[in-house]
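Left out: one protein chain. Kept in place: all the others.
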Amino acid sequence: MPDVVFTVDQSKSMRDQAVPGHNRWHPDVPSAVMVRPGQMIRVECREWTDGQIGNNDSANDVRDVDLTHAHMLSGPIGVEGAEPGDLLVVDILDLGPVQPPQEYGDAPGQGWGYTGIFAKENGGGFLTDYFPQAYKAIWDFQGQSCTSRHIPGVRYTGITHPGLFGTAPSAELLSRWNARERALIETDPERVPPLALPPLPDNTLAGLAQGDAAQSVAQDGARTVPARENGGNHDIKNFTRGSRVFYPVHVPEAKLSGGDLHFSQGDGEITFCGAIEMGGFIDFHVDLIKGGMETYAVTTNPVFIPGNVEPRFAEYLTFIGVSVDRETDENYYLDATVAYRRACLNAVEYLKKFGYSGEQAYLLLGSAPLEGRISGVVDIPNACCSLYLPTAIFDFDLKPSATGPVTKDRGQVAMSS
Amino acid sequence: MPDVVFTVDQSKSMRDQAVPGHNRWHPDVPSAVMVRPGQMIRVECREWTDGQIGNNDSANDVRDVDLTHAHMLSGPIGVEGAEPGDLLVVDILDLGPVQPPQEYGDAPGQGWGYTGIFAKENGGGFLTDYFPQAYKAIWDFQGQSCTSRHIPGVRYTGITHPGLFGTAPSAELLSRWNARERALIETDPERVPPLALPPLPDNTLAGLAQGDAAQSVAQDGARTVPARENGGNHDIKNFTRGSRVFYPVHVPEAKLSGGDLHFSQGDGEITFCGAIEMGGFIDFHVDLIKGGMETYAVTTNPVFIPGNVEPRFAEYLTFIGVSVDRETDENYYLDATVAYRRACLNAVEYLKKFGYSGEQAYLLLGSAPLEGRISGVVDIPNACCSLYLPTAIFDFDLKPSATGPVTKDRGQVAMSS
Amino acid sequence: MPDVVFTVDQSKSMRDQAVPGHNRWHPDVPSAVMVRPGQMIRVECREWTDGQIGNNDSANDVRDVDLTHAHMLSGPIGVEGAEPGDLLVVDILDLGPVQPPQEYGDAPGQGWGYTGIFAKENGGGFLTDYFPQAYKAIWDFQGQSCTSRHIPGVRYTGITHPGLFGTAPSAELLSRWNARERALIETDPERVPPLALPPLPDNTLAGLAQGDAAQSVAQDGARTVPARENGGNHDIKNFTRGSRVFYPVHVPEAKLSGGDLHFSQGDGEITFCGAIEMGGFIDFHVDLIKGGMETYAVTTNPVFIPGNVEPRFAEYLTFIGVSVDRETDENYYLDATVAYRRACLNAVEYLKKFGYSGEQAYLLLGSAPLEGRISGVVDIPNACCSLYLPTAIFDFDLKPSATGPVTKDRGQVAMSS
Partner (left out) sequence: MPDVVFTVDQSKSMRDQAVPGHNRWHPDVPSAVMVRPGQMIRVECREWTDGQIGNNDSANDVRDVDLTHAHMLSGPIGVEGAEPGDLLVVDILDLGPVQPPQEYGDAPGQGWGYTGIFAKENGGGFLTDYFPQAYKAIWDFQGQSCTSRHIPGVRYTGITHPGLFGTAPSAELLSRWNARERALIETDPERVPPLALPPLPDNTLAGLAQGDAAQSVAQDGARTVPARENGGNHDIKNFTRGSRVFYPVHVPEAKLSGGDLHFSQGDGEITFCGAIEMGGFIDFHVDLIKGGMETYAVTTNPVFIPGNVEPRFAEYLTFIGVSVDRETDENYYLDATVAYRRACLNAVEYLKKFGYSGEQAYLLLGSAPLEGRISGVVDIPNACCSLYLPTAIFDFDLKPSATGPVTKDRGQVAMSS
């Protein structure tokens, strides 16, 4: 019986909740609630854009999304007795879409979710040079599986997980983040999409912070897009039910916050919000290992033990990529990012032979429970990455054979006008 | 009953075999043997350095290894009827260390194998800035599992696989490889380790090529280190027994060659020869999909279906890394290579808390059946990678707990003098 | 968005629901609701005894349970167009304990469940000659896992499933059931526990049947204890989420009914209600294969495809039994029941060495996600069965070693006074 420590009315913005969440990382966001080690708690979450995306057949909402609102986080959850240097032990007991009595409705997570390809000018994504426009697919949930009217022929059993949870940074850590990310931006300040996002007061939500504290959060609060030393937006699909995560604690009370729940996602989350995005709930058991950061040398990033109820697949079709740009024939030295991009593009080309549009293939690869592996990173000059696509999610035989692929018209995703 | 189409006497160099193999990629290396689609064949292999490394307690042989001999490949296997544009379908029926009556002896694969950390001046590796000297661990094989006197406390069930198989490049493809890799080298020609390895006549072995052909192979033959469009040195640990690989065919007869067998390897093969290296045998079933490259858009890299007898693990401890250099606090834009390196370094630091030396931890991470995954590559500016270390390979509890790690003296690996 | 077609108020008996269910198999129980092929539906269920067992520390309620009420089934669900000879295709989309707003309360399934050892005089069980008294363990649910204050040291990730679903028998089939079971009872009519349970008007609940039909159900309706040709009380732990079951259809509308939800269960469900019993919900997708019984020769029992999200275990300790009575040294010819009982008893004795009482061990074996396998049934005269106990459910090392088991006082289960 978890104690519901953070509630969300899905018909309202995160700004209008009884206790609002926040959308920047900052030590001065006060704990919204205090819990004790050993407690089981439920945290309700909004979808990461605070509900800007609708269950419809146009991608205009994706094209026009205001990303300064993101990510809408629930929390912070303060943990009694937590001090800098501890490890916060978080068991994910359960999670899922929005629960009764709010199980159906207009907000993502109320019986449905979406995957979006973001426009190059507004968000971008892993293949943004190949797919610069906005697109969208809507997914309907049926228990732990889902289907999409925009991508027929597949059904996923979701590895449901939170994209983003983390502890609050200390003031010193936050300042390092801001410094290093500003330094990166400086190397190409006009780039589209940008290299990083600096603090931005617009649309900052500072939780229960008031006055100077609120202003400080708006001024200096780190954007929530990347993963950093506090955890953050890992987008690790295997943070699923049954997982135990050990977060470094950087401030008193630890201040755990998060959200960005995903019904399913492929490794890399390649379409930017490649996951099937939703609001919902997550149940935790929290505990502490006092002084655990030093004891276990977990000082730079969290460690975790994945759960044991991920969907089980026995067969995959695997695409390989090496760090060579196919168009320019340029060689990138041991660059795993380029190698994985090539594996993704190889998979897109393959799927098109079965009748999918490129956009369908891209959205599928972002959201399917596929694995992206680093295969070789020492064989100069080429990194090699591989993408394991489970064949059981397709209702046709995906494997190459002498008879060739069964091609058919498979429709199209939601497009922007 | 596979037909043994390529034999190796493990007491002799690949140069002195009845039919010698080759160590460069070039279309003019003649097929050593012809096989027909549908045939089951056995190919025997030398360890990749041609036996330069010994079963002893000094890493001097790793330090002084002559890499111009590598990789010693068996083949080419010519396939009747294969033409450019086809897909060569290769089933890996079985593979393993050297078989009776040669099962014990001085060559890697004769009952033992090794993992090496190569010196920064002679090979390098993924963590070469942290481990610039040469080190080595010897592994003894017991059926499908292995142990090392240099790394006590672990036992692996190997995901045995070939590091390297591929088809011959066409003359045009070869010329593109050489051009693009030379262009890369030109960007920093004095770098140690080098950015790439250009063709080099020294110690070239050209198989059955003679005269002008042999000279051409020595002059222009591509080095075998990286993976490229023909397959090549993928170092994909999941190319294991039961796998089916679809290789693009670039020349008549396809000309399949390979070797570099690994008893076990972790994703990334991070110590350069992070795998447990060995000679041995591999059994194939070969077939063709005529015109398959175009039919399935498999034009850039092979695709494959992994086997279903990999060791089964249910529990992992997962290390996370993001693309920030911890020492300099520099941010690398969506750089999965940096992120995975950080995950590896985090794992090394963790393992040291249990009494392992850094070198032991590094060699362990290179050779253990661990998974390296690309987790997030769109969350600007940080890529996020994760390393899944199976806990069952340890004879102690690897997980963090309130009681702390059981530390003990775990000895040391073989070092160079 | 499944349509909720059968609702349960967990504060009331199944007899007092808006639409009552039934507790006998009979073709004349009218469909409580009609659904169409292709529809997604939710069915809410009461715990099988209709809530006779409480969340407390006495087993008196188990000892005194009135089994004439069992099993309380939800349904029948009529399927439009279903005719005898069809296969009813049922996908289990999701299932679980009682959902909000009823998630906590006094009925099993409201945040908790129980496992019972039934008294020999009132129910019995697989080891009733060894454990003739009533005992009970209470389990608390935390997401997909559970723990018990009565059996410390274990935590299960449940393979949640319905113990009992089935289609209605035809009049002819029902009459065969009654005839053959009465014939069996006749062979030893005074046996305790009885060999089978004949129709019994006491406490019969006939759903929406009225008048003569209701009387007929009470008079001739088959008891719900065993599995039969219509499906029924299979207690197959792998009927879990993601499964697709093909039920033979024996009457128009198919009339699917069921309940007896289990949070977790071991193969054999050896303590009679060895599962962790609960009320809750189950979501189905229903479809028909017209004439499928003949097409696929599925005429005697259902077939099914298990789901792919069962908890994943990699290590088991396996107990073996052969069909010899250890006490009397009597040999039972190829008797798998005796062999499996011996495997269970061997496991009980083993667990006692770690400090568990026999009752704790027995309740653990009934409810843990263990596998019971038929290993050899042709090696005269001994059948051989094996019981695979996953080691990861224990918080100590269960395996034999040279250091011996860590024994401690592990308390005791709820007993009867």
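Brief remarks on what is shown
In this document, chain identifiers A, B and C correspond to the written order of the chains, with residue numbering beginning at 1 in each.
Convention: a residue touches a chain if its C-beta (ideal position, glycine included) is under 8 Å from a C-beta of that chain, and two chains touch if they have at least 3 such contacts.
Remember, predicted model here, so these are calculated numbers, not experimental data.
The chain not displayed here makes contact, within the full complex, with A, B, C.
The omitted chain makes contact with just one of the residues B:37, B:85, B:111 or B:411: B:111.
Checked against the hidden chain, the listed residues C:28, C:91, C:220 or C:235 yield one contact partner: C:235. Touching the omitted chain from chain C are residues 87, 89, 124-126, 176, 179-181, 183-184, 193-197, 225-228, 233-238, 246, 267-272, 274, 289-290, 292, 295-306, 308, 314-322, 324, 326, 329-331, 333-337, 340, 342-343, 346, 349-350, 352-353, 371-386, 388, 399-402, 404-405. For chain B, the residues touching the chain absent from view are 1-2, 40, 92-95, 99-101, 104, 111, 140, 142-145, 157, 241-242, 283, 285, 308-313, 392.
In the full complex, the hidden chain is touched by chain A at residues 312-315, 392.
Note that only the chains that are shown with their structure count from here on.
Shown here, the protein chains touch in all possible pairs. When chain centres are defined as mean Cα coordinates, C lies farthest from chain B. Interface of chain A with chain C: the two copies contact each other largely through the same residue positions, with over half of all numbers used appearing on both sides. Averaged C-alpha coordinates put the centre of chain B at 51 Å from the centre of chain C.
Distance between chain centres (mean CA atoms), chain A to chain B: 32 Å.
In chain A, 308 are the positions where the chain touches two or more neighbouring chains simultaneously.
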